[in-house]
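Contents: one structure, followed by commentary.
Missing here: one protein chain of the complex. Every other protein chain is in place.
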Amino acid sequence: MATVIIPALLRKFTDGIDRVDVAGGTIREVVRNLGTRFPGIIDQLIEHDELKPSVAVSIDGEMATGGVLERVGEDSEVHFIPAIGGGT
Amino acid sequence: MSKKTLVEATVNGETVEFLCEPRQSLLESLRDILELTGAKEGCLTGDCGACSVMIDGRVVCSCLMFGVEAQGTNITTVEGLATTGTLHSLQRKFLEHASLQCGICTPGFLMAAKGLLDRNPEPNEADVRYALAGNLCRCTGYDKIVKAVLDAAADLRTHGEGKAAAR
Partner (left out) sequence: MAEATTNGKYKVIGTRPIRHDGADKVTGRAKYGADYTFPGMLHGKVLRSPHAHAIIKSINFDKALKLPGVKAIVTSKDLPSVANKLEQAGEMAINPHHLSMNILAHDRVLYDGHAIAAVAAINGHIAEEAVRLIEVEYEVLPPVMTVDVAMKPGATILHKDLRNQEDGDKQTNVAQHYQFKRGDVAAGFKAADYVVEREFKTAMVHQGYIEPHNAVGIYSSDGTATIYCSTQGAFEVRSFSAQVLGMPVGKIRVVPAEIGGGFGGKTTVYLEPLSVLLSKKTGAPVKLVMSRAEVLRASGPTSGSQIKVKMGATKDGKLVAAEIWMAYEAGAFPGSPVGAGAMCIITPYKVENFLIDAYDVVVNRPKTAAYRAPGATNAAFASETVIDELAEKCGIDPIDFRIKNGVKEGDAQTVGPPFKRIGFIQTCEAIKNSPHYKSKLTGKNRGRGVASGFWFNAGMNSSATVNIHADGTASVVTGSPDIGGSRASMAMITAEVLGLSANDVRPVTADTDSIGHTDVTGGSRVTFATGMAVYEAAQDAVKQMIERASKVWEKKPDEVEFRDGKFFAKGNGVPPMSIKDLAPRFSRTGGPITGRASVNGRGVGPGFATTCVDVEVDPETGKVQILRCTIAQDAGKAIHPSYVEGQMQGGTAQGLGWGLNEEYFYDEKGILRNVGLLDYRMPTCLDLPMIETCVVEEANPGHPLGVRGVGEVSIVPPPAALANAIYRAVGVRMLETPMSPPKVLKAVLKHGGSAQHSAAAD
């Protein structure tokens, strides 16, 4: 199962838990399964079956570009982080 | 609408006549009437130097002069710096030293540098920085611009303007 690290401000949806093992082969499945355990968190991450514009996801240290379709490995570490824009 | 005045001047070696309104700057006259868009508008207050041209041998912010004031003058713009398609040493050195990034300030810097080298063929770094202090560049930190001007000065001292250009 992948390990999902819960961002500080979303821990109110997870009873304060900051990391949780979740099954799922894609981000879509991971979020769905996360939501089964912690209702309320899905709306913070997903909108119209896609990551919200304000949310980015990192899988095993790599910024994922595939949104909800991104593959998640059996032992992956998944971080949800705020999306940012670029400069120069 | 204000009445237009006929202005006669020499621009890049050619005699030109143009009609301009009293309120039109020389920069506007060059760009919009004579279609010489090499001189750029960065501020219209003489602070950035992007509109620099040479008038009777002096470097001038063309945004601070009216078009009608150009009557009877001899104007060189960046378009007149290269001779018959061959780049001036300053232009070549700017390219060799990667002295431009976005390039919007480049025409002004070239004219200001030309003005310096015309009156002081052996400038040191301080001379160059002083002469170019009226021109703003936001991309380069000036390092490569100053180096190019010093190198162009050396090149012109060795080869002269004509020979340097012909190489």
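Each chain gets a letter, A and B, in the order it is written, and its residues are counted from 1.
The rule we apply is simple: contacts are C-beta pairs under 8 Å (C-beta built on N, C-alpha and C of every residue); 3 or more make two chains touch, one makes a residue touch a chain.
Computed from a prediction, not measured in an experiment: that's the story for all the values here.
Q: Of the residues B:Glu79, B:Asp118 or B:Glu161, I need the one that contacts the missing chain.
A: Residue touching the absent chain, from the options given: B:Glu79.
Q: So which of B:Ala39, B:Val60 or B:Ile75 would be touching the chain we can't see?
A: Within the whole complex, the residue contacting the unshown chain is B:Ala39.
Q: Pick out the residues on chain B that sit against the missing chain.
A: 1, 21, 23-24, 31-32, 35-45, 47-48, 50, 77-79, 81-82, 87, 91, 94-98, 100-107, 110, 125, 128-130, 132-147
Q: In the whole complex, what residues of chain A lie against the chain that is missing from view?
A: Contacting residues on chain A, toward the hidden partner: 5, 7-9, 50, 52-54, 58, 60-63, 65-66, 77, 79, 81-88.
Basically, only the chains that are shown with their structure count from here on.
Q: Chain A to chain B: how many Å between their CA centres?
A: 56
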